[in-house]
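With one protein chain withheld, the remaining protein chains of the complex are depicted in position.
Up next, chain A:
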Amino acid sequence: MKYVALVYYQESIINAMSEQEWHDLNQECVAGVEKLTERGNFLTGLPLESVETATTVRVRDDDVLVTDGPFAETKEQLAGFYLLEARDLNEALQLASRIPPARFGSIEVRPARELPPKS
């Protein structure tokens, strides 16, 4: 079963980090991905640039509306995602709990849905 693990944190926490702390966190994530890949749990994933770089697009009545910023202003921002392969929710939660930002942010785990076959 595929699960998406969405990584959220308050970017203010990151902004307050020293260069060394930010470097260490990134290295921890790199090592974590390596381990997940070895075990066959990591399908894909990417870290995202800061939420300030986000742009939201909506189409209403054929009009394309582009707005600056994320879909919703929340305390925590989406910082990246992992696509995980896990046996069940218990394994997915276990894997997600080892994603480093889980310590100061939160990881939303959602099962991936399969699109129906093309008809």
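We adopt the following convention: a contact is a pair of C-beta atoms (placed from the backbone, for glycine too) under 8 Å apart; a residue touches a chain by one contact, two chains touch by 3 or more; residues count from 1.
By definition in this document, contacts and distances are computed from a predicted model.
Out of "RNA polymerase sigma factor", "Lipid kinase", "ATP synthase subunit a" or "Transketolase", what name does the UniProt record list for the absent chain?
The missing chain's protein name, per its UniProt entry, is "RNA polymerase sigma factor".
Give the residue, chosen from A:E34, A:E52 or A:D88, that touches the chain omitted from the document.
Final answer for the missing-chain contact: A:D88.
Which chain A residues would touch the chain omitted from the figure, given the whole complex?
Answer for chain A: residues 1, 87-90, 93, 109-111 touch the chain left out.
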